[in-house]
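Only a part of the assembly is drawn; its chains keep their places, and the rest are absent.
To keep things simple, chains are lettered A and B as they appear, and every chain counts its residues starting from 1.
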Amino acid sequence: MAKKVVTMGELLLRLSTPGYKRFTQAESFDIVYGGAEANVAVSLGNWGVKSYFVSQVPDNLIGKSALNYLNRYGVNTDYVVRDGDRLGIYYFEKGNSVRSSKVIYDRANSAITQVDVDKIDFDEIFKDADWFHFSGITPALGESCIKLVEKAAEAAKKYDVPISLDLNYRKQLWSYEKFEKVMPNLLQNVDVCFGWLSGVEGETGEYKVADFTKEEVDLERFANVFSKMRDKFNIKYMVSTLRENYSASHNALSAFIYDGNEIYQSKKYDFTIQDRVGAGDAFAAGLIYKLVQGENHKDALEFGVAAGVLKHTVDGDANLVMESEVNEIVKGNVSGSVQR
Amino acid sequence: MAKKVVTMGELLLRLSTPGYKRFTQAESFDIVYGGAEANVAVSLGNWGVKSYFVSQVPDNLIGKSALNYLNRYGVNTDYVVRDGDRLGIYYFEKGNSVRSSKVIYDRANSAITQVDVDKIDFDEIFKDADWFHFSGITPALGESCIKLVEKAAEAAKKYDVPISLDLNYRKQLWSYEKFEKVMPNLLQNVDVCFGWLSGVEGETGEYKVADFTKEEVDLERFANVFSKMRDKFNIKYMVSTLRENYSASHNALSAFIYDGNEIYQSKKYDFTIQDRVGAGDAFAAGLIYKLVQGENHKDALEFGVAAGVLKHTVDGDANLVMESEVNEIVKGNVSGSVQR
């Protein structure tokens, strides 16, 4: 029986230059629709989960196109409110080799920032839900959005729905001070937390080793930070990825999970990159997919990181891979030989 | 010696679905940059005029791409202020036959609405200018924009620069009441006015005849409206196009000019349509191109309407046609035979 997973957040129009064209060269933009939580929703819907995305999207044909996109990949959008002025946009230019990818946000005053929380029937949404996931990007969008996720987290708790939160601090959207003031309240209800608050290390990717796929990582440092977060907010699992950026075309990835007793590190993967965006969301989706089905957290982590690695091979924000493909990676088959 | 023509207004990113795809079908958007005044600027720059466009555009790579677009077609953007949050957008879906084209605006809070008028050196801009053109769309964008065009019109007058104004009332942007309150002040300085205020007829295209290219138009009605406008605001030339929409793929076009004595109607053209947008701007540009060079107003009108007709054959907002092509149309050569 398929599980019902609820995600909530902003749905964005991504406008990407084709191939590796620069903004100043582009004569067209490729269209996909994404956003941290929407990406999780698509991963799950694509794997057969009853994936419900909650948001506000304008009642015009751009909004309709965005929802059609989610529907196409198995996401139910019945809970999306159709109101507000505009769909948020981000412009994306893909880098390669020594040239980094560029993101230009044009998401201010988007529909979700104008959401009227009273229009949303949280009971209807959560009464039969099996999981709720959101990210720290949504409360960054303004007071209505803070209220939105607070109400949602409360409703989820009311119905004993496990909650996962990807902290995902974005410095372009708000100050770290505001972030640290808002998140603790939300963290009270969280069961699985991606990232951590104000540690000595940054959230992800800043822990450096000389050659990541060959050297050992100092797990103690992670365990220490995770432990403090876990105790303070009564979180079941603390999770993080560890990424090494060799170039815009070549990265390595691993992940960690801490259950209070033990910090467990996943396999490490070294790979080239087709599209870097949404890999963290793909990782989160993979972990949630296994946890919501009751699998153990270590297997869930391995599935998550393999899903995250696979995302780098797929164009767009969303991780359009099959479960069987993820399982092949988990099993260690990264040879990429043709499947006939 | 090339004339210096100044245009002022918003520069918009147009995102169009390819071919005749609907928004809900599109996987990419074609990019052009336009806006009523920018379209006039490109027409003129493309014909070798020293065409200066004045606006505010964000200091990011989307803004840079927009300016590069104008530069490519011969427009000087040295007077454009690089500031503000975002470039305004309009989404465009091209219709055909019985299906109309659709425009969705996402231009609120664009850079030009945040313009600081004091940053603009109007003396530098107008002291050696030969013409100034703007439209009624710009003051519709907010108080800063009203101030912007008012200051510009005053500066133009100070240096005896002729002014043309395309009234271009847009009901999505402001109320007709506001429009009628703001425009008279601007009209005081205008020499050439496209359209009219609150006549019995709509601005353009609403005057109906059964078969436009075959029947006579009741010129008296136009002359009457034009005469009132002309006297009230001391305008030299009152101008308007007359369009018949047979379908989204087939229109007819003519134009009128009134000099106080006589109303003169141009040739009438019947044509199929490749891209309808910007035809009015192409017409205005054609008329201005001839008037700024001192040609008589009837020849200018014929050149303008031929330019406007040709615009329908060109993709995008801007009328990328050669002067020689317009002259062929004026001469009556609409056979479209291959030029080898």
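The rule we apply is simple: a contact is a pair of C-beta atoms (placed from the backbone, for glycine too) under 8 Å apart; a residue touches a chain by one contact, two chains touch by 3 or more.
Because the structure is predicted, anything quoted here is derived from the model rather than measured.
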Given 2 visible subunits, total identical subunits the whole complex contains: 6
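Going forward, only the chains that are shown with their structure count from here on.
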Angle (degrees, nearest 5) of the CA superposition of chain A onto chain B: 180
Inter-chain centre distance, chain A versus chain B - centres from mean C-alpha coordinates, in Å: 45
Residues of chain B defined as touching chain A within the complex: 15, 18, 22-24, 26-31, 60-62, 64-65, 68, 85-87, 89, 91, 93, 102, 104, 106, 108-109
